[in-house]
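A single protein chain has been omitted from the complex, and every remaining protein chain is retained in its original position.
Letters A, B and C name the chains as they come in the text, with residue numbers starting at 1 for each one.
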Amino acid sequence: MNFWLGIRHLDRRIIFLLMALGVAVPLLLKIGLPVRVTRDVSSVYDYIENLKEADVVLISYDHDTGTLPEMVPMSTAILRHLFLKNLKLVGMALRAEGNAIGRQAFKRVGDEFGKADGTDYVFLGYRPELTATILGLGTSIERVFPKDDRGVPVAEIPLMQNIHNYGDIALVISVSDDDTPVYWINYGNARYQVKVAPAVTAVMATTFFPFLNSSQIVGMIAGLKGAAEYERLIKRQGMASRGMDAQSIAHLVVIGFILAGNLAYFATRKRGM
Amino acid sequence: MLIGIIITGLLVALFIMRGRRGKSLYLRPIAGLLAVDEAIGRATEMGKPILYSSGRGGMQRPATIASMNILGSVVEKVATYGTPLIFPNNDPVVTAVAQEVAREGYTKAGHPDAYKPENIYFVTDSQFGYAAAVDGIMMRERPATNLFFGTFEAESLILAETGNSIGAIQIAGTDSSIQMAFFMVACDYVLIGEELFAASGYLSRDPQVIGSQKGSDISKIIIMVIIILGVILGILNQAWFVNLFVTV
Amino acid sequence: MRRSFPIIVCFVFGMAMLIQFFVPSKLSRVAYDEITNWAQIIYAFALIVGVFGLLKYHSEKVVRKSGGWFFNLVTIASLIIMAVLGFAYGRGDSSPFMWIFNYMQAPMQASVFSLLAFFVASAAFRGFTARNAEAVLLLLSAVFIMFGIASVGNAIPPFSDIANWILMKPSMTARRGIFIGIGLGTIATSLRVILGVERTYLGKG
Partner (left out) sequence: MSSSPGIWLAAFLTLAIYSFLYKDNPIYRFAESLLIGISVGFLLVVTFDTTILPKALEPVGASLVGTLAAGARSIPGLIWVLIPVALGLLMFARFVKGLAWLSRIALALYIGFGAGASIPANMQSFILKQIEASIGPFLSVANVWEAINDVIIIVGLVSTLFYFYFSKAHSGNFGRMAKLGTYYLMIFFGATFGYTVMARISLLIGRLSFLLRDWLGLMT
């Protein structure tokens, strides 16, 4: 059979196989393709870099399990930076599924740096009702979260003694797979002037371009790519860098197939096949 | 906002009324809808079933209602030809409605006995459980035609690519702008955006429905005028006009 | 009665929902919550009907021993086991119900979801051929975005800039056009339903 005709009627399973390899190989081998650090990401990094020791950062886990592959590398890279800088961390969730994810992430990365629950970080738990919760934290954190996620009264947690509302918080990071950060911006930032930085899925990124333009947010980290950039900035290459290699190569595989498909189309059309 | 709804509402109502008085209105052809007849014919010739899906939308979504209208016309045709129609559902309320629509369609076509409620059934509400099930049905029942009309989410391409691999003719229409792109690449015909909602008028030829389409077309002209006016006023730095459209 | 009563119900509740939006009062909020609850209850009962239908469908195949009846049995058995475990032991973090969800349902759903990565490739291979002007635009726009945003092209400024421009300008504007069309189509359909012009869903009769 003619070569190009063969390409045109290529068995789908060969495409599937190459796709699987395109993702699996970069995951297994460290390739380290170039990553250009964008301004959106570096401004979040710089803002955190300029915080003083013992400043407080609030991280809210506003996503579900479906988008974990994108969210975990992002939150891990951010947490590492924060612990590395010896900042104090307050965690919470505006989604039920995000609660367990955030709690585990705090513990996992906290243990890496030998940080203790209650003195270096605290995980407050989950509250539904975005607007009410975000506004409530502006007046009193303790009123919204009387106890932390382990059931310890907030009044008895050493870390929380000096943290009462947004006035004591240097930055809010919303790790989200939908437009929850918009609520943080509209209620937390607009009403209480707390600084906000969204860490969102790649698909959601376009939603926040207007807020970046108007400087309503400190910066933005979006998707695996954003996470890979952040890993580059903190000089700890992890899951995101590998994932981003896999992303890049898988995309090249898809583009390669499009090219092959077109070449085959024109080669066979000319000969009237 | 209230004004916008009143204007659109009045326009639609006005043209529905004009339609009631029997004024006939022109509607341009939509390729995807013309292809539905052809696709039904093909399945009949090949002696294979037709697979219908309304995707993941609940019955409260207008796109699902539009899908039920299309289903009604499709059922009348398959009932006449005796072609089997399989419709696995993702939502139990849709199942109930679709069964009503199908029963009525078969009765109207004069074959009430040919109606098989077991061909329209609830599978699961799990998005990917549903996708897995419909893929399985396609591989085993080998439909000649797949019709996807309604609100689709990520499962769209899982269904359309599997349908393509079994060589089915596929026609799709959805109100999800993202999934339109996937259907565009994987299906033979696609109803783009509003074409899905306009389909009802084409298929039923009900003058009142066609009238309401005219009403929404006039609204489009109004919107175009507003935009062009907005551009001019914007260049003249008149912010008040833009602010008219700011909603909280 | 059979025809007109459902249409009246539809009209009344449709108008009620429309009016409550514009008359913000405590009453309208209570009414909204109440109707939402009703709709949920109707869904729940429809689900029970649907599950009956599903069990009937599968058990008939098992009883008739039709081809692949074993798989119908798997569905029936797993449904019943899941329901019994859920009702008997609850839905706590360490319940058997959640164990099955975490180690069986969730991974299977995620795997079906990820089939898309493969299907995206095969669809692109077949669907993106430059047959005519429209197809060329479809193709170029997809390739620029893939290369310039998600792949190595992102590190090369002209590609990432072009990709971002496509995304934010021509593509965004077409999306707005689609949105306006869908918005009008939705509103017209909803009005037809409320006014009783469209009643296929009740069986046209």
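Keep in mind that, in the parts below, contacts are C-beta pairs under 8 Å (C-beta built on N, C-alpha and C of every residue); 3 or more make two chains touch, one makes a residue touch a chain.
Keep in mind it's a predicted model, so treat the numbers as computed, not measured.
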Fill in the blank from the handout: The omitted chain touches A, B, C
Completion exercise
Only one of B:M59, B:A102, B:I120 or B:I171 touches the unshown chain, namely B:M59
Exercise for the section: Would you write out the residues of chain A that touch the absent chain, in ascending order? Expected result: 13, 16, 19-20, 23-24, 27-28, 68-70, 201-203, 223-224, 239, 242-243, 246-247, 250-251, 254
Completion exercise
Contact residues on chain B toward the hidden chain run 1, 4-5, 8-9, 25-28, 30, 58-62, 65, 93, 96-97, 99-100, 123-126, 128-129, 132-133, 135-136, 139-140, 177-178, 180-182, 184-185, 192-195, 198, 213-214, 217, 220, 223-224, 226-228, 230-231, 233-235, 237, 239, 241-242, 245-247
Practice task
By the contact definition given up top, give the residues of chain C that touch the hidden chain.
Solution key: 2, 5-7, 9-18, 21-22, 35-49, 51, 54, 68, 71-72, 74-83, 86-87, 91, 97, 99-105, 107-118, 120, 124, 133-135, 137-146, 149-150, 166-167, 169-184, 186-187, 189-191, 193-194, 201-203
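Definition applied: only the chains that are shown with their structure count from here on.
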Practice task
Please categorise the chain-chain contact pattern as a line, ring, star, complete graph or other.
Solution key: line
Handout entry: Central chain (distance from its CA mean to the mean of all protein CA atoms)
Key = C
Exercise for the section: With chain centres taken as the means of their Cα atoms, state the distance from chain A to chain C in Å. Expected result: 25
Fill in the blank from the handout: Per the C-alpha means, the centres of chain A and chain B lie apart by a whole-Å value of 36
Problem - Gap in Å, rounded to a whole number, between the CA centres of chain C and chain B - result: 14
Handout entry: Multi-chain contact residues (two or more partners), chain B
Key = none
Fill in the blank from the handout: Two or more other chains are touched by the chain C residues 110, 113, 120, 122, 124, 126, 128
Problem - Footprint of chain A on chain C - complex, ascending - result: 93, 106, 110, 113, 117-118, 120-122, 124-126, 128-131, 139, 142-143, 146-147, 150-152, 154-155, 160, 167-168
Handout entry: chain A - residues contacting chain C, complex
Key = 10, 12, 15-16, 18-20, 23, 33-36, 65-66, 100, 202, 206, 209, 225, 247-248, 250-255, 257-258, 260-262, 265-266
Problem - chain C residues touching chain B - in the complex, by the definition given at the top - result: 18, 22, 39, 42-43, 46-47, 49-51, 53-54, 56-57, 60, 68, 105, 108-110, 112-113, 115-116, 119-120, 122-124, 126-128, 138, 175, 177-182, 184-193, 195, 197-198, 200-205
